[in-house]
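Missing here is one protein chain; the remaining ones are kept as they sit in the complex.
Coming up: chain A.
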Amino acid sequence: MIVAKNVHKSFGHLEVLRGIDLHVKEQEVVVIIGPSGSGKSTFLRCLNLLEEPTSGEIIIDGMCLTDKTSDINKIRQNVGMVFQRFNLFPHKTALENITLAPIKVKGLTENEAIAIARDLLGKVGLQDKESSYPDQLSGGQQQRVAIARALAMKPKVMLFDEPTSALDPEMVGEVLAVMKDLARDGMTMVVVTHEMGFAREVGDRVLFIDEGKVIEEGTPEQIFGNPQNERTRSFLNKIL
């Protein structure tokens, strides 16, 4: 479903990604962990071209993102993204946040889009919040709306960029629960997170990234139970 080959990214002289490879199968949940500044978020953002890789190739569902001739707006419809800071549209209600792109991008009628949005709000447990504005919702609720907004485009892949890092501790659980449901329903997911419990429980595969390279890769059991690389061990020691 996702193939990334030798992805490099530099900001000026700063080399953030130094050749990352990733293959994600359909319905697979890949969790990316690593210290801050390791390039894990930058890599995730390359996967829908919010950052343009300096070199390398990224193919999602058979379409090459890094090919200049491909229609990036078309590809992005298949790649949902959830941000650390939610990025809900503050001038629109929860329902309007979800229906905007299906109506304007996919050309759905308002009624079709509303039906989808209500269904998704139900799934994330917020059916009673459809007319609330983002600043009337808690962080956890906002993030759940943001997940519903991404799902409304019926993406084939979902990218999560530290989705619980901006949340108060008591709200982390509700967002992770939604993500677990999504994984169980067979969504292909790439998740950058510091939630090791989630990585262990939901991840099919864990990537440890440091200094712009994949240092170690394996099942959660391998990475958390028996890490091979010294850097992986010292990182896990610090956060667990």
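Here, a residue touches a chain if its C-beta (ideal position, glycine included) is under 8 Å from a C-beta of that chain, and two chains touch if they have at least 3 such contacts; residues count from 1.
By definition in this document, contacts and distances are computed from a predicted model.
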Worksheet, complete the sentence: According to its UniProt record, the missing chain among "Lipoprotein", "Septum site-determining protein MinD", "Amino acid ABC transporter membrane protein, PAAT family" or "Cytochrome c-type biogenesis protein CcsB" is "Amino acid ABC transporter membrane protein, PAAT family"
Practice prompt. Quick one: say which of A:3, A:50, A:108 or A:177 touches the chain that got left out.
Written response: A:50
Discussion item. Touch as defined at the start, partner being the missing chain; which of A:1, A:64, A:100 or A:236 qualifies?
Written reply: A:100
Worksheet item: Of A:43, A:83, A:198 or A:224, which residue touches the hidden chain?
Response: A:83
Discussion item. Need a quick check: the contact residues on chain A for the chain that isn't drawn.
Written reply: 48, 50, 73-74, 76-77, 79-81, 83, 85, 87-93, 100-101, 104-106, 133-136, 146, 149-150, 153
